[in-house]
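First the structure, then my questions, so here it is.
A protein chain is absent from this complex, but the other protein chains hold their places.
Right, subunit A next:
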Amino acid sequence: MVAASSRKRKGKIRWSKLYSFAACFRPLTSKERLAARELIGQPGFSRVVFCNEPHLHKRKPYKYPYNYISTTKYNVLTFLPRALFEQFRRVANFYFLLAAIFSLFSLAPFSRASLIAPLVFVVGISMLKEAVEDWHRFLQDLDVNNRTVKTHISNGVFVDKLWKELRVGDVVKVNKGEYFPSDLLLLSSGNEDGVCYVETMNLDGETNLKIKRCLEASLCLNEDEEFSKFKATVHCEDPNPNLYTFVGNIEFEKESYPLSPSQLLLRDSKLRNTDYIYGVVIFSGHDTKAVRNSTRSPSKRSRIERKMDHIIYILFSMLVLVSLVSSFGSLLYLRQDMVDWWYLQLPDDNKVNDLDDSNSEKYDDRFFNPSKPVQSAGLQFIRALILYGYLIPISLYVSIEVVKVLQTMLINKDIELYDDVTCKSVQARTSNLNEELGQVEMILSDKTGTLTCNQMEFRKCSIAGVSYGGDITEVDLAASMRMNADFEPFEFSIDETDGATRSFEPFEFSVSSFSAQNGNARLTKTEGPVIKGFNFRDDRLTNENWIHGSNLFDITMFFRVMALCHTGIPLEDDNHKMDKLSYEAESPEEVSFLIASQEFGFQFCRRTQSLMVLREFDPSSMKEVEREYKLLNLLEFSSSRKRMSVIVSNEDGQIFLLCKGADSIIFDRLADNGRAYEQATTMHLSSYAEDGLRTLAFAYRTIEAAEYESWNTIFTQAKATIGPEREELLEQASETIEKDLILLGVVAVEDKLQKGVPECIDKLAQAGLKIWLLTGDKRETAINIGFACSLLRQDMKQFHLSLSRDAESNNQVKDMKEDILQQIESSYKMVCEERNKEAPFGLVIDGKALEIALRGDVKDEFLQLAVNCASVICCRVSPKQKALITRLVKQYTGKTTLAIGDGANDVGMIQEADIGVGISGMEGMEAVMASDFSLPQFRFLERLLIVHGHWCYQRISKMVLYFVYKNVAFGLTLFYYELYTSFSGEVLYDDWYMTMFNVMLTSLPVIALGVLEQDVSSDICLQFPALYQQGPRNVHFSWSRIIGWILNGVVSSLVIFLANIYILSPTAMRENGFVADIDSLGATTYTCIIWTVNCQIALITSHFTWIQHLSIWGSILLWYIFLLVYGALPPNFSGNAFQVLVEGIGPAPLYWMITVLVVVVSLLPYFIHIVIQRSYFPMDDHIIQEMEQCYKKYDVRDNEMWVREQRNSQRSTRIGFSARVDAKILSFNQQLQQKKLSIYRSVTNSPIYRSITTSPFS
């Protein structure tokens, strides 16, 4: 079987053969050889790997880790201590830990159980949550670790082995499309010349395939059997995170060969376009460069939670303050009065005789020891700290955790966030950051795989000055549609009154409406098979209609360039018996060209070493003919050349140079007679570019045989040169032939955006979010996508920061810095000058410039500029830089950042940002594993932020504030009571009432609020994206609000306490003459508290479902039930609360009246506040709520006011689709104006008009 496959292989055209033309491999320079030799064995370069002898690596000193990776935070042993540590790092938890410890020494005013139980509960739940989250991480690791790879065991037998069981020295065989399990040394590949192609998107985000090539020496090891005797020793560098370096040598068959990065296959990259490779594991598990590059995911906390700490500090200071007052008061009483209170039987120095001697000896009430008043006061202080602990909301943390888990569940379950294609839905991987989603101000987005699908589609072309593939862009369409909508009422009335047709209306914008209709028709006409990579509809070109075109020769040449100037090969697909072929090429663009040319009738069907075969449609014979083209030379594409050419000769022996490349480069090299279409083409180019299409210009020239011969000798010579000057010679050689070109046209391919991306970006922009694009791709691509996503537009002022050629060649950091600084300063000046004008700014910066710009002293200026630009695009950035930018932006602006990406190269950024979002639709899991939220599609970000983020932010902030309120309201009544008990530490309420307070009687409404509260419904959130701004501006959690709520708590507690003691004391509370004792007063006051806090939450809630009703009114009911049940328990257990409701307070009408009065009075301040705010200083959500309420009866959306408000609420944005539409409308309006003017002029200038107007005067 092996033999069969190899035979088949040999029959195929080898990909690598192409490169016999290309000069893609640079031999190692002698300098580098030397460096490698010198470094090996030095510190940092001491690794030794015995290839094919993994057993040698089981023992020291060559013991290296298994290929097992783990991203979990804890393991079984460290979980308990570390998780406990994490828990008690929270101030409140630590306080309660101390309180619990004190309770063991009888210092606490409460029973031990009532202090320890809640703490255990709270900490237990939090730890459980941590454990579950870590468990999920573990499962994901398990998934990765249990992938299999073919591994050599002995005698040339390869078996499947789990990734985690791989050892250094193992020889593995990786097949096409598989990921490399660890860092491998490439030994040989399925290609005869030992070349393989690697996709490193996960590492650096670049979509181009990378070429790796094995050593000549190991080329022969390309069969399973060869490995039975294979042995070699590798000496190389120690594990490090540097992706682009590798130093080492290999001793193989007693010879030593130097190794370079081009032999190293990195973990997390993928084998492409190569059937299989053999490799030996060099670095495994945590030693691999990819893993080394990743940082441990930091535990993130949301802004609100961080601010919550400050609130806790405030409450703490309140606590300490009241405790100090208590202990000081206690000291005063103890010193002056208490000794006189004989009923307390305090031992007193003066009256010691009065007491039993035995009594004074065994006296042990340390809290009231008159002989040691200061010590007693100190103890009272500690007791007070614990007593007033109800000021600190212990259950806040646990309630928040519960709420957040439920919120995440709801986010995960949202059907609108479910992607049918990948069958995945949004996953909140951590529940810590739900509310942070509502405060995002900056989105840093990756490009490939996030915004785009990494798929190219042939969209438009301009051949010989004629543009094909539709003229109307979607922006035009939207603009004209909206304008027409504005006209509609007017037109309608005309239609009704005189029945005139629309065209009769003189000022109607007929051009746009016509094109809109036309465009609509074209857009809807999408019948026929959808061809992947070919999204082109123009009847003039498809179905061989191009033969009727005027410039037939140019059109044919254009298609030939498309079909011949590339590096692709047709795929041999036995199953696919159709006459359409599929292709493989270095870049997806080329694939789309090949598919397009096939559609146009120029099918590229075979390639041999020096021959390319096209099946062409011949216009003269109207038949398909096969034509062979001899491939003479291939001048390859490189990022500096920005062009690619092939030199071919046709069957008639004519020699053509076919060239494609960036428009600027091609236009520079045009012959004087080749510029016929330049003007028209340039116009098309700019319109394509504005649509975000990637453009390439096509050109050709014919070469005389003699000229070719002479050039070829120079070129061959240059190719044969070895040494540093080789590249330069090659460059010069190609320069001499790629000139005097004749322009044919341009093509525009679309880097296909994912579904809904422009709309999503538009909505996000309307919500006031800034979007930065960080991509590893080259600048042109990045700018294209910028246009496609409407991040850039034509009327935008663009700044391009890049190193000038001088500074770059100089390589002097200082020069580069100055260069960049100068650019930044001049741009910033411009921004400052033109800030008031409408035109927005866009900033484009490339990786190298960015490296300088992010250095110490330049970075502030850079960031200042960048923040002032409407959109920022960073291209060619490394993963590290992505993370760095994220961090700096976060630090500099202090705003909440969200990073979204899909590949391993985005991991740094995802971890660094306040919120990391991973795209889960793609294959790689790295980004998802590092992320806080994973989305199947970018477009879900819109709903995630604008709906769920907004909701969660509102919910959590309301919830925290309410928590503070309720605990202040409750805790302070304890303090006020102390004033009446001579600060002795007596508690007004039964221990069990208090334990119930946070656990049962007030917890459910808060949780219901935190999970279900909605200020406005989800559709309205989306319709009024400006509502989102409440989050970034932190409207709901500002310090004034926090202080306000604390004050509200103080007021409520005062009202509750004072009303109760003044009404219930000292007279009888019932008709039968009974007076209220401590328990009746306690129960009454407590009832008032329960009613007040629960009614308060009813006032906060704006969205009552049955759950809220049940929890709020149920909680109040529960209190009475509790009181009944508790009172019915035997008095041994219930103490003085025995029958307190039934016999004590229940029958007293006073009790019920107090409740009503106190609830009303204590809520009145808040109620008046919100009434005034709503009526006279309303916020956005108030208005929208009111509108929704008012127009409930009608269909709201049709209402004029609704639409107007909706428009008003959209922040004036400078990026996004709508902004472009707005700009377009502006320009259309101008055109319209001009048109009117010209009509007016033509009318006024007409002799008849003149005669009419002038006649009265004459």
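We adopt the following convention: a residue touches a chain if its C-beta (ideal position, glycine included) is under 8 Å from a C-beta of that chain, and two chains touch if they have at least 3 such contacts; residues count from 1.
Just so we're on the same page, contacts and distances are computed from a predicted model.
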Self-check item: Listed names "ALA-interacting subunit", "Aspartate aminotransferase", "DNA-directed RNA polymerase III subunit RPC3" or "Actin-related protein 4", matching UniProt entry of the absent chain
Solution: "ALA-interacting subunit"
Quiz item: Looking at A:M1069, A:I1097, A:L1123 or A:A1219, which residue reaches the missing chain?
Solution: A:M1069
Quiz prompt | Hidden-chain contact residue, picked from the options A:Q794, A:T893 or A:Q1014 | solution = A:Q1014
Quiz item: With respect to the chain omitted from the figure, which of A:G389, A:P758, A:G971 or A:G985 is a touching residue?
Solution: A:G985
Quiz item: In the whole complex, what residues of subunit A lie against the chain that is missing from view?
Solution: 109, 337, 340-346, 354-356, 359, 363-365, 367-368, 409-410, 413-416, 951, 980-982, 984-986, 988, 1012, 1014, 1017-1018, 1059, 1061-1082, 1102-1108, 1130-1132, 1135-1136, 1138-1139, 1142-1144, 1148-1150, 1153-1154, 1157, 1160-1161, 1164, 1168, 1170-1171, 1174-1176, 1185-1186, 1188-1189
